[in-house]
Structures are given as structure tokens and as C-alpha cells.
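All protein chains but one are shown at their positions in the complex.
Moving on to subunit A:
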Amino acid sequence: MSLGQTLLGLLETRPQHGYDLKRAYDERFAAARPLAYGQVYATLSRLLKNGLVEVEAVEPGAGPERKRYTVTDSGVTDVEAWLAAPEAPEPYLQNTLYTKVVLALLTGRSADGILDVQRAEHLRLMRELTRRKTDGDLSDQLICDHALFHLEADLRWLELTAARLNDLAGEVRGR
């Protein structure tokens, strides 16, 4: 996730202080962990330097001055370009599980056991996400569904691999 462009997009909805921006981000996108204040201000500082945002107003307060940021035309163009560009699909080729399975076969350990343990762990997480989804709003549902579909794909791979273990063992040991 590009934090810079996400903050620019949020600023495009309305000018905001750094604190409000962090809250808006956390509310919508921080599914697992909230954004650190330091990250927000460091990113805003970079965007300011690059002319993508500007300080619309400085308001004195009891503590440090509060700056209200607004997005510039260049910032809007930057967000537009980011939204329009496709994300590179994850190649999923660095597969730790595949490595474990092959090593188990090479060393005479139970590859079935590895797949069974992993299946149980995947399903445990899927149950947890399903509960969260069931109790949550539409945003929670969509965020959890994204994770659930990926976990489901992993599980299908686990099943397929379990069904092909004998062939794989022959191939691995024959090399």
C-alpha cells in the first residue's frame, strides 16, 4: 500500500490536519494495526517537499501549531495516476510450504503431516476472520473476504499437493 498516495486521496476529499488524517486512515484502512503518528508526519513532510500538498492554514494551539494540509493539482494528478495503474499481481512463487514439503520428502519425514497441520492452521484463521466478518460492517466483510479468498486458494493448493504427494515423492527422490 502506498501511504503517500492514500493520504493524498484522503486530502482530496477535504483539507485536514495530520491528526485527522491519521484517524481517517485508521478508520478506513488500518485493518490490523493503526498508523503511527511519526509515519503520517514524515509522509506529509515528503509530500510537502515534492509539491503534492501545501499548508492551507496554521492554527496556534496549547501545544505545537496545527497545520491544515490540502492537496495541490500535482497531488491530484499523482493520485489519479496511481489509481489508474494496475497493481502488480503477487507472483506467489516463493512458497515456504512447498519447500517444507520437498524437504520432508527428501529427508523421509511425513509430508502429509505438514499439510495437515497447515490446513488446520489455515482453517483456524479462516474461522477467526469469518467471526469478525459476521460481526462487522460491510468494510470488515470486504477486508476479511479478501483474506478469506486468499486463504481458500492456499487450502486448495494444500489439497492438490496432498493428492499428488506420491508422484512428487517419486520425482523428488529420483533427482
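The working rule: a contact is a pair of C-beta atoms (placed from the backbone, for glycine too) under 8 Å apart; a residue touches a chain by one contact, two chains touch by 3 or more; residues count from 1.
Quick note on the criterion: contacts and distances are computed from a predicted model.
Note on the omitted subunit: UniProt lists it as "Putative ABC transport system ATP-binding protein", one of the names in "Cytochrome c oxidase subunit 1", "Putative ABC transport system ATP-binding protein", "Ion-translocating oxidoreductase complex subunit C" or "nitrile hydratase". For the chain missing from the display, the contacting residue among A:28, A:109, A:127 or A:146 is A:127, taking the whole complex into account.
Interface residues of subunit A facing the missing partner chain: 116, 119-120, 122-130, 134, 148-149, 151-152, 155-156, 159, 162-163.
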